[in-house]
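The structure under discussion appears below in the form of C-alpha cells.
A single protein chain has been omitted from the complex, and every remaining protein chain is retained in its original position.
By letter and in written order, the chains are A and B; residue numbering begins at 1 in each of them.
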Amino acid sequence: MSTLLEVQGLHAGYGPVEVLRDVSLTVEQGQVAVVLGANGAGKTTLLRALSGIIKGRGRATLDGRQLLGLPSERIAALGVSHVPQGRGTFANMTVEENLRIGAHLSRGDEKAEIGKWYEIFPRLGDRRTQQAGSLSGGEQQMLAVARALMPGPRLLLLDEPSLGLAPNTTRDLFASLGRINAETGTAMLIVEQNAHLALDIGSTAMLLEAGRMVSSGTAQELRDNDDIRRAYLGY
Amino acid sequence: MELFLQQLLDGLATGALYGALALSVVLVYRASGIVNFAQGEMAMFAAFLTWQAHTWGVPLVLAIGLSMLIAFAFGAGVERVLIRPFGTTAAAHLSLIIVTLGLMLVLTSGAGWTWGYLTKQVPPVFGEGVVDVGASAMSRQALGIILAVAVMSVLLYFLFQKTRLGLDMRAAASNPESARLSGIPVGRMLMLGWGLAGAIGALVGALAAPQLFLQPNMMAAMLLYAFAAATLGGFDSPVGALIGGLLVGVLENMAGTYIDIIGNDFKQAVALIIIMAVLLFKPEGLFGSRTVARV
Partner (left out) sequence: MSDERRTSGGMGAFGAVRQQLARLREPHAPLDAPTWLRVATFCLVAGVAALLPLYVQPYVNFDLSMVMIYAIVGMGLNLLTGFNGQISLGHSAFFATGAYVAAVAIQDGWHYLAVLPVAVVVTFVLGYLFGLPALRLQGLQLALVTLALAIVTPSAIKRLDDFTKGQEGINLYTAQPPEWTGLERDQWVYLLCLVGVLVAWILTRRLSTGRIGRSLVAVRDNETVARTLGVRSSRTKTMVFAISAAYTGVGGVLYVYVVQFVGPDSFGLVMAIAFISLIVVGGLGTISGAVFGAFFITYVPEWTAGINQAAAGMVYGLSLIIFMFVMPFGIAGLARAALRPVVDRVPGKRGLLSGQGAPTVGGRSAAVDEEELVGS
C-alpha cells in the first residue's frame, strides 16, 4: 500500500489562537483512518486545515503534492472531499440539485452517477425534488456524503458524521460508509466522538488531545489501549 | 374605469423597471448578504455611458449592449476590490453599508463632474408612438419596457435553473463554504452575481432615461422604489423582486391618482410606507425565505 495523505508538523488555528500543534498522520490509499478526540481537541480544525478552509503551517501532501496554502476549491479539485460538521448541505435547494452541485468536478455522466447514489441511498431517490433543508438529520447526512462522493474523490474527510443522529441511523450510515470504502476504494479520514462505530470500519486510528496527536496505531491497538477504552469507549 | 385601467398599465411599465432594479439588488444580496446602496447610481452611470456612446454615433441598441458589458465588468470589479476584502463577519456589514454609500456618492459626483447636471435627452429605444391596448393606450416605449424586462427575466430564469453555471452561482450564494468544498470557485461566482446585477441595472438605466431625463440624481427615487419592491417581494427572492416591482409600480400610480394627500409629487412616501409596513409585519416579504440579516 502506498501513502495517499501525509501530514507532518501541521499547525493551525484561528487568528492568534493556535488550536493544532505539530500534528502528524498518514492515510494509506484506500484506507479508513479515524481520529478520536474530545470536544475542542482540534478535530474539526484538522479537517478544515486539510481542505483549505483555514490556513495551516507545516506539510500536508496528497500524493506528494502540498495542500496547505491552496484555496479550498483547488484542494477539492485534487480529489479531497470534505463533509463538514453539521452536514453543510444546500438547504434551500433540492436533493437532486445538491447532488448536481457535487458533480461539479466529476467528468463522468452526471445522470448515471446521481442514479447510482439513489440506489445506494434509496431514501434520497424518494425525496429528489424536496428541499434539502426539509430532510431529516440522517437523510441530510446521507445527502452530504453522497454529494461529497459524486466527483469520485480519492480522500473523503468526514467531520463527526454521527452528530445529532439517532443510534440506528448512525449504525446504518457507518455500514454504508464501510461498504462504499470496500467497493470504491475511497480513502477516508473520519473524525468522531462515537469511537465504537468509527473503530469498527477504521483500520488505523489516532487520538487527538488538546491539539496534539497523543497516540496512534491500528484500530485494534487503540481499542486495546486501556486509557482510550475508559475515556472513549466507556468500558 | 378607463382611468383605472390606464393607471394600471402605466404602473406596470414603471413597475417592470422597479422590479428589474430590485432584481439586481436581490442578486447582490443573495451573493454577498449586503444591500448595495450604489446599485441605482451604477445604473445611472451606465445610462450616461449609453447616452455618450449614442451621441458619438453608436446605434442605440448597440450602445445599450456596450454599457451593459461595461457595467458587468464594473460590478464584478466592485465585488472583488471594494467588498470582498471586508469578509463576511457580522461586524463587516456596517462597514460595507458605508462603503457602498461612498460608492453611491462617488458615482453621482463622477457623473456630475463628467457630464454636468443639465438633463440629457435619451431617445426611447422602442421608438415614439402609442399602441392601443383595449380601451387604453400605451406608449411603444412602455410596452417595450415590459417586454424587455420579461425577456430578461426568462433568460435569467433559464440561467439559474437550467445551466450548470447558474446552479454553481446559486450554490455559492446558498452556502459558500460547502460550495468551495465542492470545487466551485465561489469568489468568481460572487463577481459574476455582482456583474449580472450591474448589467441588469445598466439596462434599467437606459430604459428609464427617456422618461426620467438623464441626470446624475435620476436614480435616487428609483432606488427607493426598487428597495420597496425587493422588501415587498422578499430580499432573497428574484421572482419576488419582479412581482414586488410590478406591485409597487401599480400601487404608487394608484395612490398618486386616487389618494389626495399623496398626489403626484408625494408618491415617494408610498415606497417608505411599503418598506416600513413590510419590515414590521412580514419582514421576510411575500416570497422570501429569511429576513434581511442583522448587521
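Here, contacts are C-beta pairs under 8 Å (C-beta built on N, C-alpha and C of every residue); 3 or more make two chains touch, one makes a residue touch a chain.
Keep in mind the model is a prediction, meaning the values are calculated, not measured.
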For this session: Could you tell me which of B:105, B:133 or B:165 touches the chain that is not displayed?
Result: B:105
Exercise. From the list B:27, B:63, B:76 or B:92, which touches the chain that is not on show?
Worked result: B:92
Seminar exercise, completed: Answer key for B:113, B:158 or B:258 versus the chain not shown reads B:113
Exercise. Since one chain has been left out of the picture, which residues of chain B touch it in the full complex?
Worked result: 34-35, 37, 82, 85-89, 91-95, 97-99, 101-113, 117, 216, 220-221, 223-224, 227-228, 231, 261, 263, 265-266, 268-269, 271-272, 275-276, 279-280, 283, 291-295
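Quick note on the criterion: only the chains that are shown with their structure count from here on.
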Seminar exercise, completed: Separation of the C-alpha centres, chain A versus chain B, in whole Å, is 42
Problem set entry | Residues of chain B touching chain A in the complex | 164, 167-168, 170-171, 174-175, 177-186, 289
Seminar exercise, completed: So, in the complex, the side of chain A touching chain B is made of residues 51-53, 71-73, 76-77, 81-82, 84, 88-93, 97, 100-102, 104-105, 147-148, 151
